[in-house]
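I am attaching a structure below and will ask some questions about it afterwards.
Rest of the complex left out; these chains stay put.
Here the chain labels run A, B, C and D in written order, and each chain numbers its own residues starting at 1.
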Amino acid sequence: MKKVVEISHAIAEVVSKVGPKVIAAYPITPQTHIVERLSELVANGELDAEYLNVESEHSAMSATMGAQACGVRAYTATASQGLALMHEVLSVVAGERLPVVIHVANRTLSAPLTIWNDWSDSFPERDNGWLQFYAENGQDVVDTTIMAYRIAENHNVLLPVMINIDGFILSHVYEPIDMPDTKDVKDFVGEYNPIVKLDVNDVHTIGEYATPDNFQEFKEEQWNAMMAAKDVIKSVTAEFKEKFGRDHGDGLVETYNLDGAKHAIITMGSIVGTFKHFIDQEVDDVGIIKIRSFRPFPREELIELTKGLESVGVFEKVISLGLGGPLAHEVRSVVKTPVMSFVGGLSGRDVTLNDVSHIFDKIREKKSGFEWIGSKLK
Amino acid sequence: MDRVKIEVMHMNERYEKLLFKPGHTACAGCPIPIIVRTVLNTLGKNTIVAFGTSCLEIISSQYPYNAWGVPAMHSAFENTAAIASGIEAAQKKLGNKVNVVAFAGDGGTFDIGLQALSGMVDRGHNVLYVVYDNESYANTGIQRSSATPFGAWTTTSPVGKKIHGNKTFKKPLALMMAAQGAKYVATASISNLPDFKRKVQRAAEIEGPKFIHVLNPCPTGWKFDSSLTVDVAKLSVETGLWVLFEIDHGKFRITYKPKEFKPVRDYLMLQRRFKHLTDEEINKIQERVKEDWSMYEGLEGVKI
Amino acid sequence: MKEIRFHGRGGQGSVTAVEILAVAAFKDGKYSQAFPKFGPERRGAPVEAYCRIDDKFINLRTQIYEPDILVVLNESLLEIGITKGLKKGGTIIINSSKSPEELTKQYGLNGFDVHSVDVTSKAVEILGANIVNTGILGAFSKVTGLVSLNSIIAATDEKFSGDLKEKNVNLVKTVYEMAK
Amino acid sequence: MEDDLKKEVEKKVPNAGGFMIPGTSLLNKTGSWRTFKPIVTDKCTGCGICATYCPENAIEIKEVDGKRRAVIDYDYCKGCLICMNVCPFKAIKKVIE
């Protein structure tokens, strides 16, 4: 049913439809509305789960993985400092191949302390074996959540998934969302069917200590699983379209106005909406390549889509201090066209239509370079 | 579903039944396996273990070798209680009536894992948390923890010209857990296995968070001969340095009182980690034992 | 696309107001988007909340710089220069017992389409408390015609439970009648 | 050995990461650690105290020639000599390996 809801509440609702058995969360702005709603659903008996008020995010992720290791789905959500405090455990979850699905309401990492949106929290997690999706709007995050379980739990993948939504800009926004029926969701995601679990009737141990003799192969297997995830993402996305009628490209990337365009802006998350709005108003030479799946990185897809383009720009809400825009560097390392790198929107700095106009003009100059967007310095 | 089953060669019937198996790589003379099997044998096969990074992880789970005979999970160093919380919550939802046990070292419990433990107690998880206390970060080469006793040498409480071993007394974690309201709290020693087993049994009967603190004489870190492990444990009790008590729903009770206290020197001088201690320092420790006992005796019967 | 900015104080329910408005607009068959001024809302401090209404899905995610309509839950807020950015000729709906003319004069609102309605007294009457966030939506519907009264009523009805449901609906209707 | 085991695991599941087969430590014979070897002498009464304490679980009390006594599994015995020290009958002696 389509209705106007706060995106955070929509997330809680769709997660609840999937039906995790254990939720362990620690509050942090702007993730709070998601988990508060889940705790309400539990308190009302609408969701049959244990809701654990853990004492830190480190424990939130740990309790989540402990529960998931028992063969049930477990859930948490976080942001910023919270994700940072989970950092150590995140890589353990991936290494122990527990297909946990979480949401991150992206928010800047301190310091200075701030509660607004950018991607400085999730980007440092880009090496550690988590799949990362970035959602454009409420519908996107709901649909991606449903697909995420299928992707993560696939036996060729068995890796955790982080679904990123821009904090406040999405998390606190009310907008129309088509919320699928519980039965359809349950049918689509199916039962969780792990290969190994903590079970007194079938004894296994999880969490080994590896040596130089055998460690590297564990990582290679994770690498292979990440590569395998690409196909899984594509097929699950296709199946999703068939069942629910909504199109999300091939699951890795989506394009907008790209047919016949000479240039493209490559970016992720909610800012895609603003770019679309601007293009709808007045642009035909610039298209959008939206990265849905930041990890696995859509290498081949970007190569293919940028073929024949005169130039591209990468807009990102994060800076790798001492390097530049990290996404721009990744894109540059695979595409052939000149890449203009734009960094802006840090910690909720609004990216205005003027900014967008400027970005497009810059891209049309067909140069490589780096620029701050929305800066007040000088 | 395709379950994984691999026959382990040489698994004779006796070893088949063990819940913690030989071939583990504990130092010769280390009592960790004694502690772990005492707990597991008392609880039986219907048990799931969470354990932290520590000697126990390294000795039990070096890929592809594994010493566990019950489902066990290791994830990180400081989150044992949180992992156990998650396991317990999931088992509850699954409708399984199993024992959930957490094992961790003193470093993983008194220091870096304290918060997770306190959180677990706060939320009231039905978990038995057992800390084996070798009074140091042993796995990383015997560094000082907040369970390291006064005066002890460790690699980060070294004996130098200005500073003479560890400056602080042991953090009284069992009392803190009791103060917080853990349903059952006890100390135990490998030199008194009947007492230890009874405590595990009592803990198993109680629903809610339970905490057992076992002293773990470490031949490597405490620097005594590997054959003396049990003797050192016994002396810790007989000198009154290691007090065996339990706090059952807040009610404090000493479970063993030496008929005559041996001088602490007997205990200290067996271990080279204390060999630098001056008479004055030894007296200070002896005094502290007296104080502690008068405190503990004062607590008998009191509800905390 | 119409852009609307609400002004209130922390604790006054400005966010609930824009939520109800967005839900109501959607019920009217329009697309909508509502959001608070992002940040910690301290009880008592001036706050803002926003709503966009359009005929198609709203992709735009920028802040609202030049609203078409201002809704002011608290007259005293006019003292802190909240008309910033309001489009020329834009609409202002103020909860106040004063007349639009008085308000225009007092706060220099010339050039805007000023409306006022005394929600407070009705709220105290009907809800037993000075809670005006729902009531003023009645005025919004009447003044702007952008969202139907029926939809506002339906959205309000969904939002509340117990006797607050009825009372708030009642308040919306009453204020609708009063407004002009 | 390790490789065999790992391959074995891989055959059965697509992703070997994240778990282990319990009991495989038995493949790791720690007998090679010994510098000293404990020898159970005829003084042994089979009381079993040593077995309670052996950290390796390497002592079994068995019927040997019609008499219950401690039998040490030298595959695993690390030679710590706890058994020697806890035996109330001084029934265990040590020899150098």
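Note that contacts are C-beta pairs under 8 Å (C-beta built on N, C-alpha and C of every residue); 3 or more make two chains touch, one makes a residue touch a chain.
These numbers were taken from a predicted model, which means no experiment stands behind them.
Novice: What would the formula be if every copy in the file were counted?
Specialist: Each protein chain kind appears in the complete file with these counts: A x2, B x2, C x2, D x2.
In the analysis below, only the chains that are shown with their structure count from here on.
Novice: Looking only at C-beta pairs that count as contacts, which pair of chains has more of them, B-D or A-C?
Specialist: B-D
Novice: Measure off the straight-line distance from the CA centroid of chain A to the CA centroid of chain C, and report it in whole Å.
Specialist: Their C-alpha centroids are separated by 34 Å.
Novice: Return the distance between the CA-based centres of chain B and chain C, expressed in whole Å.
Specialist: Whole-Å distance between the two chain centres: 62.
Novice: Between chain A and chain B, tell me the centre distance in angstrom, where each centre is the average of that chain's C-alpha atoms.
Specialist: That pair's centroid distance is 41 Å.
Novice: Which residues belonging to chain C are in contact with no fewer than two other chains?
Specialist: Expected reply: no residues.
Novice: Would you pick out the residues of chain D that each touch at least 2 other chains?
Specialist: Answer for chain D, listing residues that touch two or more other chains: 2, 6, 13, 19-22.
Novice: Within their complex, state which residues of chain B touch chain D.
Specialist: 2, 4-6, 8-11, 14-16, 18, 20-26, 28-34, 37, 60-61, 63-72, 190, 193, 219, 225-231
Novice: In the complex of these two chains, what residues of chain A are touching chain B?
Specialist: Residues of chain A touching chain B: 21-22, 24, 48-50, 52-56, 58-60, 62-72, 74, 88-89, 92, 96, 193, 195-196, 198-200, 202-211, 214.
Novice: Any idea which chain B residues touch chain A in the complex?
Specialist: My answer: residues 1-4, 45-48, 50, 57-58, 61-64, 66, 68-76, 78-79, 81-87, 89-94, 96, 98, 115-116, 118-119, 122-123.
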